[in-house]
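The complex appears here minus one protein chain, its other protein chains still in place.
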Amino acid sequence: MSDINAATETVAGAPTTSTAPAPAKDSNTAPAKERNASLWSDAGRELVRNPAFMISLGYILLMVSMAIVPWLWTSRDPAICDIKQSKLPPFTGDHLLGTSVNGCDYWSHIVYGVRPSLLIALLATIGITFLGVTLGVLSGFFGGWVDAIVSRIADMIYSLPYLLGALVFLTVMRKSELMTRSQNSQVVVIAIVLVILGWVGVTRIMRGSVLAAKNLDFVHAAKALGATNSRIMFRHILPNAIAPVIVVATIALGSFIAAEATLTFLGAGLQAPAVSWGVMIAGHIQYFFEYPYLVLVPCGFLVGTVLSFILMGDALRDALDPKLR
Amino acid sequence: MSDVVLETRDLVKHFPLTRGILFKTKIGAVRAVDGINLQLHRGETLGVVGESGCGKSTLAKLLVGLEKPTSGSIVVRGQDTSKLSGEAIRRARRNIQLVMQDPYTSLNPRMTVGDIIGEPYEIHTDVAPKGDRRRRVQELLELVGLNPEHINRYPHQFSGGQRQRIGIARALALKPEIILCDEPVSALDISIQAQVMNLLDELQKEMGLSYIFIAHDLSVVRHIADRVAVMYLGKVVESGTDVQIYDQPTHPYTQALLSAVPVPDPTLRGHRDQIVLEGDVPSPANPPSGCRFRTRCWKVQDICATQEPLLQISAKSAHPSACHFAEVRDVVHATQ
Amino acid sequence: MRGKSLKAAVATAAVALIAAGCTSTPDAETPTDVGGELRIYASEPASLFPPMADDNPSIVIIRQLYKGLVEYDAKGAPVNVIADSITSTDNKVWTIKLKSGFKFTNDEAVTADSFIDAWNFTAYGPNAATNSYFLSSIAGYDELQATDPDGDGPKTAPEPAAKTLSGLKKLDDTSFEVTLKKPFSGFPAQVGYSGFFPVAKACLADVKGCTEKPIGNGPYKIEGSWEHNVQVKLSRNDAYTASKGKADTLTFKIYDKQETGYADFKAGELDIFESVPSAEVKAAKQQYGERFFQKPSNTFTYVGMPLNDARFQNKQIRQALSLAIDRQAIIDAVFDGRFSAAQGVVSPNFLGYRDGACPNCKYDPAKAKQVLEAAGGWKGGKITLWANAGAGHEKWMQAVGDGWKKDLGIDYELNTTLQFPEYLAKGDAHQFTGPFRLGWGPDYPWFETYLAPLYYTKGSSNASGYTNPAFDAAVDEGNAAKTQEEGVKAYQKAEDIIVDDLPVIPMWFGMVSDVYSENVKTFVFNPISGVEYDKIVLNPAK
Amino acid sequence: MGRYVIRRLLQFIPTVLGTLFLLHYLTSVGMQLTGNPVRALFGDRTPSPATVEAITRKLGLDDPCLKSPGNPCLELFWQRLGLAPRNGTFSGYLQGDFGTNLRFREVTDIVSTALPYTLKITLIAFLVEAIIGIIAGVLAGKRSGGFMDYVVKIGTVLVISVPVFVLGLLVQLFVSVKFGNWLRTQEWVPEVISRGLFGAAYKIDYPFASLVIPGVVLGLLGLAATARLTRTSVQENLRADFVRTARAKGLTGKRVIGVHTLRNSLIPVVTNLGLSVAVYLTGAIITEGIFNVPGVGNQIGKAIFQGESMVLIGITTMLVLAYLTITLLVDLLYAVLDPRIRYE
Partner (left out) sequence: MTEVSVDFSPALRGTEQSAPLLQVEDLRVEFRTRVGVAKAINGVSFEVNSGETLAILGESGCGKSVTAQAIMGILDSPPGFITGGEIRYRGVDLLKRTDEERRLVRANKIAMIFQDALSALNPVFTVGFQLAELFRKHRGMSRADAKKRSIELLDLVKIPAARQRVNDFPHQFSGGMRQRVMIAMALALDPELLIADEPTTALDVTVQAQIMGLLGELQRERNMGLILITHDMGVVADVADRINVMYAGRIVEKAPVYDIYAKPSHPYTKALLESIPRVDLKGQQLNVIKGLPPNLTRIPAGCAFNPRCRYTQDVCKADPVPPLHQIQPGIASACHFWKEVRGE
């Protein structure tokens, strides 16, 4: 299949002849366009054309704007509730999505509930990416005892079932002052626990990528030039190994949102009166049979968000993986 | 000889084979490079030829410092680089630069051409002041026949031959005396090979470079090399000028190798002295005793198994040849 | 008196509410009533060994396996079963005479020793029996406890001073004498609790074996052994001579979640389901009609006041807070009416209960504002409402807070982060920084059980830290009273003090919400001991 | 191979010890911060200190280190392992003593009753995941961009994004209760289907049938991963030269896919399947809870919320060992599937 690969290989850049440099007028306009002709911009162009990606992105942006400026989306204060207005169905009066058991406006809870969910997921994702990449690069690049220690710890975490680990950590952590102080500190604690249990996957991917990248010719070339270890790691290996991590991180972001809901369902996540989708679902699950919308509405938003992140990760994977082109 | 820019003395590289449950013990070694003596003179091209598995790539890695030799020394301008460490080795490396085989993998796809060629300056910051680097990179691009305006492009926007030029430009950045070319054209299309070989030729003349040219393609080596060393299983079996090696080969392995090279001339069909070797190259982990080529050699006698032939000039070989029964035999030309 | 039960259950499952009520159908015994299998919704018991079983799921089954001195009639009054008589002249020294003819399933006769040995076992500290507490009113109890001298370590604690209770005296094989530390008129009612049940000698010798495969003296005996987390199957004990069980088999099917059990009931897998999930009550009422059984129960939920906190020391503040809670609205919204709003601090099923005993427990926002103003208004800032984590209390506590915010303008926050052990410990140590939710279940059908433990100075569950000599005196008076009427009067006096002082804000009493299948012909319910499975008659199989 | 296995087994030791210590430490800190779990047994009533103490001592939780926050309780750890004496005797994991729950039921007993259910549900989930996942993955991979490809892509993404507790409840409501109740009104449906298969909870009368739906719910998540992995793997292998060779050999399409592509594609899938089994053994905390399966996951869930540290540590130890063993087996299986891999 070498033929057709070669045929499409040079398509991205205009073919130029080496002996006769391209005419000057051509090169005046070219650089601006060429500058972004990297893997990422190729991927970017492809993603823009991918409807699933764009819809997901739009949805996420919507959610993010709710998280940042919830008051633009609802004029109601989610903390004002009237028990006598309990469990109104959607589209009753001025309650777009009805009211919760406590008689709180459900739409305002949806709007204000995005923030903790997204925040936890975002913090946890940043955490696993940072920790996972660092440890993965170190253990992949240096090998030896660094690798042995990281691998053993990774084994430990891996062999601890995720949910079990999270529950154990959280039931311990929640005793600490951190969990009782404010919603934000609860968010941080949950994110930390998710990071502690989540970095292993990223580390393994990163380690594998680094091991593969370590033997690439251009790394040898840099070494032969006398490049230092840190230069090789950060300038050469990292940029080339990071793509799969970004894909995994996007998907992890989605799964963390779901994880927060699951932990809350199990009573180890955020606690009311904190407003989050997880709290909304967990708090109403017992009313599911009679008032299914109380569960299905926040679930719908949750699934939409998780779905969006996963679809984005998926699209990103396809766009970044030259093998699938 | 004062103009020797690089010399290897008994260069050896063994990769240990280990086994063990908790603690690894050495149970043997892959003798990739097993005692090699080479000399490279200023301005000349030394070709190193051999089949895959003969230790060519390991030799290349040793020479540019990507591997540490097990024993022996690599002397660059009188300084034994294999004994250096840290900063000193990085300085020593400036003098010997590498052009790699695969133009697709040897350039970092995430860096622009300018970054790739300019990287040597960032590593060896004293070579060029910061403000001057871009200009120098553009000069280099021009030197290797690329458009200096393409400094911001990425490698994948170039063809294989152009990439190989980028690789050469990178190697030239630090103005080294020696360039080690490890199969620089074998991954290129035939119509492009000649472009790159001619470029290398021109650069050598212009800059007084010395090349070590490692390749499996004997025709290419013949074209470019002044002197040639033939490797088999980690050892040099024959060395000499290109005429000596190609027209008067004395080692049976060299002869077999040369005779197998097809010549693009159908009129020579059936008129060349063809030697077809049997079997494969033995494992370098367990090379034959005595002469390593004896298992495939048609001249083999008892002495070959017991006594290792030295690489030396003998009665029937005017140039060094490691065979007890060295004898000239022209296999390249038609025997009509 | 399903005891304690309730509370431990609350600790684990979400809103596990248990019930007490009265029989729904008149007893009509005919020989054809016998037979069939009764499939009952149950939770995993903690133990099937009476001294160790203090949780409701265990007690429900133990009541079928064992019989005690007394059981309770439809009004909750004790009726002798194994006891022939329980008498005292001073409410302090009680003489108990036993009927003869009762046997354990291993043919061991039930004698005075069966009780004395069991009670000594339970009371003896190192045996670590969870029901030990119930014996603490008997003279000599303290000598059976060993306390770590320095309280800090595994150094083996000293042996207790005695191995048997000095307050227990065997008179002969069928009678013994119990001496209490203090007079207590409720003693005959108290001994109906399963912690006072007799235990066979063989059991005391092999506690573990007897836990898995009990040797009882009740209307049913175990089939096979306890199948953990799956089921406990009982069959009629024909050697039991008092009123025999009706169904041939009682199968207690064990569920982890109410919802799952209810789904199975709807699928026809169960005959009796207790505590229909709140959200399904309305539907159940409609669907099952007659077969839906609802009745107030004895579990009491309240919001305790941290009386050590200066902000809550003015009783008018407490009254205002209480008046600003719309109990019925919360019950309807959050629990679909599965509670009955508290009108006092004692269960409606108990002797001495009075409708509307607590004038401050009605929702009256106007009066609340007025009282608060009279008290000088609220200057305490945000109120922190406490509840234990993971037990489903957030919703209604939130509603309480929302009410205060709306009617009194007092802002609140919720702290529901503590797991039950820590939460309880915080209560024990009077460390709550705001109103806290707690519950209470009676240990025996006697008014006093709602008073002394909760409000008596240094009472065993007095988490508010309330102390009032007038109240203490009223309870003491009731305990020593010669007649029931006198006692109740004294207890009511004590209740009046509480509903005015409001050391806790009464919220509601539980509501039994049971459903039973078409297989059940007569459903029998006891206000104290709950569903009487042994008395339930099944329709003949089709 | 033998050496490799021995080396891997030796590597188990630090991992297991590390996990054990981690759990030990966490639960100890939990107790140090929360207080004695025994207190919760008594609910609203304050028990007498003597009683609490007696129970605590009997449970082996009377070590004073459990009262000083942050103390790693090393002595207690060694005692639990059975490497240090407690009251003069060695009794810990090494001696087969895994402690008891708060009601003095032995952990080994708890596990041995719970394990059979979990094994059954694991088997079902595994079969669902392996069979459906691989078939769907192959169909999707065979024609990338085709209908099945989209079905698998969308299906798997949906399954991943719906939290399992929501999924479980939905399945229970619609499949087990609504559809099941209708089935149960149909005379012609055998009970094993109507009551067993479509029951809302585990039933002792139908020990296998009633585990099928929970098993399927459990297997769905892994199924998504397996299908995707198979799909990618098949797609990759279909581009491989040896598949081209197989076609050049004039083999039927069925054989090219079924033999030459599938076998190679299964290699990465096997790892995933192995890890899934490890997850099933424990990951059923929620699913087992919803369907009332008295398995290991259910016990773990209870142990966590009731602070039964001994149960938690005991079960988890066994799970970690199971996990490690499975990963080792998977690696060995790898060598069987891929002759290029040799372990030394």
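As written, the chains take the letters A, B, C and D, and residue 1 is the first residue of each chain.
Assume a residue touches a chain if its C-beta (ideal position, glycine included) is under 8 Å from a C-beta of that chain, and two chains touch if they have at least 3 such contacts.
Since we're looking at a predicted model, the values are computed, not measured.
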{"item": "Sole residue of B:R31, B:R110 or B:R222 that reaches the chain not shown, by the stated touch rule", "value": "B:R222"}
{"item": "Touching residue (missing chain; options B:E51, B:D80 or B:E139)", "value": "B:E51"}
{"item": "Residues from chain B at the interface with the omitted partner, ascending", "value": "51-52, 159, 161-162, 189-195, 197-198, 216, 218-220, 222-224, 242-243, 246, 256-269, 274, 276-277, 279-280, 332-333"}
{"item": "Touch residues of chain D, complete complex, unshown partner", "value": "239-242, 244-252, 254-255, 258-260, 263-264, 267, 337-340"}
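Here, only the chains that are shown with their structure count from here on.
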{"item": "Result of counting contacting C-beta pairs for A-C and A-B, higher pair", "value": "A-B"}
{"item": "Chain nearest the global centroid, as defined over all protein CA atoms shown", "value": "D"}
{"item": "Distance between the centres, which are taken as Cα means, of chain C and chain A, whole angstrom", "value": "49"}
{"item": "Computed distance of Cα centres, chain D from chain A, in Å", "value": "25"}
{"item": "Multi-chain contact residues (two or more partners), chain C", "value": "390, 418-419, 422"}
{"item": "Contacting residues of chain C [partner chain D, same complex]", "value": "4, 6-8, 10-12, 46-47, 52, 54, 125-130, 132-133, 136, 145-148, 152-154, 156-157, 208, 227-231, 254-257, 260-261, 263-264, 266-269, 390, 418-422, 424-425, 427-428, 438-441, 453, 460-461"}
{"item": "Sites on chain B touched by chain A in the complex", "value": "61, 64-66, 89-91, 93-94, 97-98, 100-102, 105-111, 119-120, 122-124, 145-147, 149-150, 152-154, 156-159, 161-162, 165, 167, 170, 174, 195"}
{"item": "Contact footprint of chain B on chain A as seen in their complex", "value": "9-10, 12-16, 18-19, 21-22, 24, 27, 30-31, 34-35, 37-39, 216-218, 220-228, 231, 235-236, 239-240"}
